[in-house]
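What you see is the complex with one protein chain gone and the rest in place.
In this document, chain identifiers A and B correspond to the written order of the chains, with residue numbering beginning at 1 in each.
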Amino acid sequence: MMQLPDSEALLNEITAKIAALIKPNSVIVGIHRGGVWIMEHVLANLKQDIPYGTLDAALYRDDFAQRGLKTELQPTNIPFDVQDKHIILIDDIFHTGRTTRAAINELFDYGRPASITLAVLINRDGAQLPIQPQIVGAAIPLKPNQRFQLSQDSQGKLKLALEKKQDTSDV
Amino acid sequence: MKVLIKNGHVIDPKNNIDAKQDIYIAAGEIVAVGKPPKDFSPNQTINAKGMVVTPGFVDLSARLREPGDEYKATLESELHAAAAGGITSLACPPDTDPILDEPGLIEMLKQRARKHNLARIYPLGALTQKLEGKALTEMCQLSEAGCAGFTQADKSIIDTQVLWRAFEYAATFGYTIFLRPEEPFLAKNGVAHDGELAGRLGLKGIPSAAESLMIATILRIATETETNIHFCRLSTAEGVELIRNAKNNGVAVSADVSAHHLHLTEHDIAYFNTHAHIKPPLRTIRDREALCRGVADGTIDAICSDHTPVDDDAKLVPFAEAEAGATGLELLLPLTLKWANNNQSSLADAISRITIHPANILGIKSGHLSLGANADIAIFDPEAAWQVSADNLKSQGKNTPFLNTEMIGKVHYTLLNGHITYQNKTD
Partner (left out) sequence: MYNPQLTSEGALKHLLSIEGLPKKNLLQILDTAESFVGVAERDVKKVPLLRGKTVCNIFFENSTRTRTTFEIAAKRLSADVINLNVNTSSQSKGEAILDTINNLIAMHTDMFVVRHSQSGAAHLIAQHLPDNISVVNAGDGRHSHPTQGLLDVFTIRRYKPEMHNLRVALVGDVLHSRVARSEIHALTTLGVPEVRVIAPKTLLPNEVEKLGVQVFHDMKTGLKDVDVVMMLRLQNERMTGAMLPSAQEYFKTYGLTPEKLSVAKPDAIVMHPGPMNRGVEIDSRVADGKQAVILPQVTYGIAVRMAVMAILAGGTA
């Protein structure tokens, strides 16, 4: 039985690494939904006021022709000008890299950022594109039929769970 | 030729026969029912075991599409369809191209039908020239040429004065007028019953009042001019009630209903099914029930097929643009049997509605198996089930709301003048 890491510990890990990167033009964007929860925790723990936004990559996914708009769309809200900003992009689980690709495409429709740094809670390994996260809480490779599920309870506490996959299309 | 039909269950409403009997035919006539005539040795024997034997059916309205509309159907295809439906006599409306308003056209049509020798046709002549409702037709000459009566088909006469005079003229000679009652202005451009379904589907409706108003008007004119009137294709409960009252008051009136209206309602339009676009429109459940009761109590004398073949292209358009009409010759029997089953009426009563009653309305000698009558006979299996499909309809018109549904009741033999015009090959 795999021992799952404590979410709090992972959060602190990546918060520290993110804090080290903050520059004058830095902004933070969380990818719905797990990435947004993590971003909220990170922002609460950072002692600075940084512009932030939320992003739903669903409209830029590459599997629309197969799956359609499967999940409920969340609002994308980028309340700052993307031009020349250093974006710290936050997601919960990094797997194939396709969600990141979609998020990058969407960000570029808003303008030309100076840089994008990807921070994730867990890298489960399995990139299908030449994309890698620069900030990782923990690297835990999984088998193809397994997946991590991040959830948030009513008090805002994050919980990580390991599941067997029924739907192999969730990347 | 001598023909014997043996082992069948004979139903002949006129002569009150409803029993297992054999039928003996010679030289195209019925020579005996029950006991064989002396020295009768048949050239042909039909074993009607398990089947019902009745007079050949008489259909008060079947469009044969000749002359003029041969791309929709031809005499040949439709008369074969009639025979396949057990129909041996039929009346055809004059709304052909050209309109049947001249004696020469009637003669030509009758002659061409005679050549096919598949059924007897009784054209109804136009009541007004070109059906335009303005000038009278030569009713005497048309009658002489073979018209069984006069009608306006689907085109109501707008000018009441003309209507009155047409009645008076017909009454002078004792002709019967066949009218489908529909007030033309209320029905203008309407394509469905003016009720809930037409409201939902955004289709222009024809109110029930269009029929009842016109029935009331026509009854009044017929009574005062002493004309024989037959109402075609009733579709409303109110209409049935008006006819019932008229008959109770001794008015000389008869009525028919299309077999479709005894089974279908506006809901059969469903998702704009153009096969359910017919005239008069399919109305409500309440109307259907009144029509069924009307046939049961004799208010409505006859059931007809209202056979109207339409080519496929004319139905593959939006509902309101589709040509109205449904094919029906081959469905008349099963739909009549189904009416009897649904309404607890006897088989004999049902058969009378498609034999002796319509024959009397047309004033023809058919519709019964009396001695000396023409040997026009239908032999059918009242329990045989079959699926309605484009392939097994002989009519060129495949337009029916009953497509892909099951019918119960199949004709196995049809005889005209004692010779077989249709035989179902499965035996």
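Going forward, contacts are C-beta pairs under 8 Å (C-beta built on N, C-alpha and C of every residue); 3 or more make two chains touch, one makes a residue touch a chain.
Just so we're clear, the structure is a prediction, and the values are computed from it rather than from any experiment.
Trainee: Among the options B:135, B:316 or B:371, which residue touches the chain absent from this view?
Mentor: B:316
Trainee: For the chain not shown, which residue from B:97, B:196 or B:224 touches it across the whole complex?
Mentor: Considering all chains, including the one not shown, the answer is B:196.
Trainee: Who touches the missing chain here, A:23, A:67, A:143 or A:157?
Mentor: A:67
Trainee: Using the document's contact rule, name the residues of chain B that touch the chain not shown here.
Mentor: Its contact residues with the unshown chain are 194-196, 198-203, 205, 207, 271-272, 313, 316-321.
Trainee: I need the residue numbers on chain A that touch the omitted chain, in ascending order.
Mentor: Residues 56, 58-60, 63-69, 72-77, 105, 109-111, 169 of chain A touch the chain absent from view.
Criterion: only the chains that are shown with their structure count from here on.
Trainee: List the centre-to-centre spacing of chain A and chain B in whole Å, with centres computed as mean CA coordinates.
Mentor: Centre-to-centre distance between chain A and chain B: 75 Å.
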